[in-house]
Structure formats: structure tokens, C-alpha cells
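As you look at this complex, bear in mind that one protein chain is not there, while each of the others sits in place.
Then we have chain A:
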Amino acid sequence: VQPPEKPLQGEEWNKLREDFQLPEKFEELMLNGMISCNSPIDVAKSLLTYLAKRNGDIAYSVLVKYLRLCVQQGQVSEIRDVYDIMKVRFKILESGAYNLLIKGLSNSDQWRMALTLLEEVKKIMVPSRTCYESCIKAANRHQEMKLAFELYNEMLAKDLVPTLDILQSFFNFSRGMKGAELQKELFGILLYLRENQIYPHKTFMRSIKLWFESIPGGNWRGHLTNIKDSGQCPVCKHQLEDSNLTEEEYSNLSERIIRDVIHGTDTFRKTSPKELEAFQTFVENRLPFDIVIDGLNVSHIKSRRMQCENLFDAVNCLGKENARLLVLGRKHMLMNTANWKREIMEEMQKKADFFFAENISEDDAFLLYATLRSGKHCRFVTRDFLRDHKACLSDSLTRHLFRKWQRGHQMVFSSVFSQQPAFRYDCVVQTTGDTWHIPYKDVFEEKYSYQVPRKWLCIQQK
């Protein structure tokens, strides 16, 4: 719908409406058009005037659309007027209108009214995170840091996930401000990033850097850098936290893997109790392994070769340094078929321990268990991302542990058998008190969750 450029008289609107295909939807579609073309507010007003005169009333949905146009153009007095009208007409408003009102008012000098509106929303529902975003940003903009942090903690208490914009605005507007309390709160945000494994994007990282450097008397200096594979920061020579889990985390994770991934709701779904027991005694008798291999996954690296040859290459390559290998497979591998030659299988079994699961069992769960039982040094080989197993874990904390452990212990073979090393250091926001290391994303939208940023911000106090 192409909205007119100038305000129209009633008759002109009437004519337009009559020519329109769907007269019942005319006003809504026309307002949609105005929103997308960002038409002058006067045009919309003339439409509303026409409607008011025609029906003696204006539908709520039309008012909300008009409100959206006002918010889009920052027409504060109009927003207030619409609010007054709505307040009179309706007992309560729904979330869409509240979102718009709060957003519109928070950007103006009447931002305190947005706060009262937020209070009003709280009485009937949990405010959306965009509501909080608007209010927090407004409070920050007016240097009311205490209020902003109150709102922020409130939304965390309500299980709302703050947007990166909210977090960034804290850093942007606290620049150059003094106060131990404030500093503690902002460090708290950085720790929030750490706990939830969130990586700031480039502009956010810059805000953090500028804030650090602006702390009066803090003497912080920030540098952008890449961390070496060894895990040492080239700027401050500091060694990053290694990717190993603590004893407690480790035992916690292996317990959860057995409980949620292998057993799940029914042990029979992925294996059978008998098989699980057989596997457990098998592993316990031969511990510890250095590398656990997903036999079937590795055997498909090169499609042109026989599957057992692929596996054979992998076993030879990994077993060079006298590493103790465990290969997990399924019983059908022993059947002497075109892809699985008996002689090669026998040759391999001399070099590594093999466990063959039933053909209908899941071998991945065994892979995880064997690796975890072998201890921290043990790594595993598969190209599988193991997403489905991660999804079986019941809480997000364990999932984060799993992801961290996976980063540190999974080895991937590409087709030329070059071994991609597992990360030795942990890729999260970290601090030692006088240094901070913050990984960041180069682009705003990082697509894959398994990719971790390679770029870091190093901040040190001199």
C-alpha cells in the first residue's frame, strides 16, 4: 500500500477506502504502509481523524500502529497523548503497546515515565527484555548507574537474558566514572559473560577496553592480540587458564554423562544393562587409555578407500608414540564384508583395544564414558559434533562443562590425516586481578556454536 504524501480530507480518504480491495482492512494496511515508508505523522493523524469521525471510535490495533509510527519518529508528545487515550479507554494494555510506549518514552527527556510504565507492566505480567533494555539504557544515559543496575539485577532474577546491548551500555556510560561499587558491578558483568560463555562482539569489546582505560587512577592498558596455541598471551606473557576441568567438575560431568546420556529415561534405548555392564568391566580392566577412537566415524574419512583401511591408517598414525588406544565399533565390523576385511581387523586388534557394541546400540555414549573414565589426559577422535548428546544433558551448567571439556579433548582428523590439536587453554573471559583476558567475535553474528573466537583483548594494570 502506498500511503499519500500529504494529509487528506475525509472525503479523499473515503474515496481511497472505497477503491481499496479489502475495505475492512483498509486502515490497518494503510498504517502498515505508513510505518514502512516512515510517512509524516500528519498523514496518519488525518487518517485517524477520518476514522474517528466515521466510526466515533478508533480500534485498539489501529492506535497501536499509530503509536508505532510515533515511536519510530520520536514524537514524544504524541506518544503521551496516545497513552492518555489508551489509559482512559482500556483497563490494561497488552505487551505490544507497553513495549512501544516504554521504548518511545525512554528515548526522550520524559524517560522517568518509562520507569513508571515498567512498574505498571510488572503488575500484570513479566516485562519483556526489550522493556528492560529501554529502561536500563535510559538510566545509563542519564548516569543513574545505581538505578540501571537495580533493573539489571531484577531482570536476571526474573530469568530474562540481557541483550548484549544492555551490557554494552553499562560500559559505554560508566566511562571515566569513579567508584569502587560501580567497578565491582561492571566486573560482575564480565563474570556474567564468563559464566555463560558469551563472547562480546567487536564494538562491545571496544567499549570494555575504553572503560578500563578510562578508570581514573586505574592505569589499565588494553591490547588486541591473538593467543598462541601454547596458551600464552603474547602481550603480557601470561598463561591462560587451561582447558582441564577441576576434579569436582570432572566427576560431576562423568556422572551426568552416565545418568543422562547413557541411561536417559530408559537404558534400553541406547544400549542394554547387560551390554553397559560388559563395557564398564572391559574399560575398568584396561584403564587408562590415551586416545579413544570412534571407529565407524573415522572409517568414513576417505570415501574412496575401504573403511577398514581408513581405520587402520588412523590406528597406525595415533599409535606411533606408544599411546594406549581404544577403538569403539559395532559387531558388524567383524563380519568380514567388502568394507571390513578380517585380516586387517585382526592386525588392528594387536595394536589397540577394541570394543564392539551391538549393531543397534549407540557407540558415541560409550566413547564419552571411556574417555572420561581414563582421566584428564585422555582425548577422543571423532568428527561428530556430539550435539545430540549435549542435548541430553539436563541443565545448562553441565552443558557448558561438556562443551568446555569437548573443546579441550576432541581431536578431529581431516582427510589428509593431519591432526587438529585440541585447545590447551580455555576460551572464556578470565582474570587474575591485575589482568583481564577477553575473547571477542570479529563479526556480530557468529554462526556456529562450536567455533570459538581466536582474537583476544588483553588488559593489564601497570
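Definition applied: contacts are C-beta pairs under 8 Å (C-beta built on N, C-alpha and C of every residue); 3 or more make two chains touch, one makes a residue touch a chain; residues count from 1.
Assume contacts and distances are computed from a predicted model.
The UniProt record for the undisplayed chain lists the protein name "tRNA methyltransferase 10 homolog C", from the options "tRNA methyltransferase 10 homolog C", "2-oxoisovalerate dehydrogenase subunit alpha", "Translin-associated protein X" or "Trafficking protein particle complex subunit". Touching the chain that is not shown, out of A:C37, A:I124 or A:L156: A:I124 (per the contact rule at the top). Among A:V64, A:L118, A:A139 or A:I208, only A:V64 touches the chain that is left out of the view. Set against the missing chain, the residues A:D266, A:E284, A:E321 or A:E343 yield one that touches it, A:D266. Summarising the interface, chain A meets the missing chain with residues 7, 9-11, 28, 42, 45-46, 48-49, 51-54, 56-61, 64, 81, 84-85, 88-94, 96-97, 123-125, 265-270, 272, 296-297, 299-300, 303-304, 307, 330, 332, 359-360, 383-384.
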